[in-house]
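Of the protein chains in this complex, one is absent; all others appear in place.
This part shows subunit A:
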Amino acid sequence: MNTPTLPAKELLAKSQSLIALIIMVIAISLLSDSFLTPDNGWNILRQISVNLCLSIGMTLIILSGGIDLSVGAILALAGAVAAGVLKNGIALPMFDILLQFSLAGAVVIGIAVGFMLGWFNGFVITRFRLPPFVATLGMFSIARGLTMLWTGGFPVTGLGEDFSFLGTGAVFGMPMPVWITLALVVLFVVITRKTRFGRYLYAVGGNERAARLTGINVNSIKIWVYALGGALAGVAGLLVTARLDSAQPNAGLGYELDAIAAVVIGGTSLSGGRGTIMGTVLGCLIIGVLNNGLFLLNVSPFWQQVIKGLIILIAVAIDRINANDQER
């Protein structure tokens, strides 16, 4: 039942990550003069853009009631494949052909690699009913191995200025990675809020059986979710590669955990069905501001890890308390 006190409380619960972010920004800017400057602002945004890219996909996957441990590995493979085809092309000895790729072609290939591996995740999870944790753990290892096979363990470097513009360039004063992730944020906010796919995603995560009995093609939704998560990991792979002007075989190590952390801090429930893309954006910002601020304050990176861990625990604990209130 509705009582006058509830909406205020709900509003507070909904905006807790925003409040946390504001408090952090105020606190750090009081402690450090170099924090609240335009340069540092762009710096933070550029730093979080890769994580945000992965986290958008992770949000979709977690909303559907799943999890994906393979996005960091897919990031590495997609980046390496894109870099490889851009630099060397693909040789097809039996036809005596060497396929050369344009920048756009390499970008499409990178994203397609991510999409296909993600699709395979979804296929295995729905067709053989593997728990997402296990299926994507397998993919983690597969993609890491494939990356090593593709690169022979060596970085692919010297990709040209056009490509590295994606990671280091700026348009109208805004860094390219920020443009790209901003566009993705807008796209996926619209998808989750305004489309049927978005609504079905929440329904599948909220109650899979009810969704199935309502005639929603649950398997198809899930496969799409993982495929999109993979494609976004592909984009993140391109950003990382372009920024360094080199595809590192062990790029993105542990990034999946950062993405999960951002999603969780942003208030998305790990049991599925509850959460938003904007929450995840806040989650990424909180992690980014925290890392940046602690760096400026000369806090040891080891302490940064400890503090990040504590923030995750606090965020989830607050979320649980709110959820329990709601369900009585």
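Everything that follows uses one rule, which is that a contact is a pair of C-beta atoms (placed from the backbone, for glycine too) under 8 Å apart; a residue touches a chain by one contact, two chains touch by 3 or more; residues count from 1.
Quick note on the criterion: contacts and distances are computed from a predicted model.
Trainee: Any idea which of "ATP synthase subunit a", "Phenylalanine--tRNA ligase alpha subunit", "D-ribose transporter ATP-binding protein" or "Aldehyde dehydrogenase family protein" UniProt assigns to the chain that's been left out?
Mentor: Answer from the record: the omitted chain is "D-ribose transporter ATP-binding protein".
Trainee: For the chain that's not shown, point to the residue among A:213, A:306 or A:321 touching it.
Mentor: Missing-chain contact among the listed residues: A:213.
Trainee: One chain isn't shown here. Among A:28, A:203 or A:277, which residue touches it?
Mentor: Considering all chains, including the one not shown, the answer is A:203.
Trainee: Kindly note down the residues of subunit A that lie in touch with the hidden chain.
Mentor: 1-3, 5-6, 194-197, 199-200, 202-203, 206-207, 209-217, 273-274, 325-328
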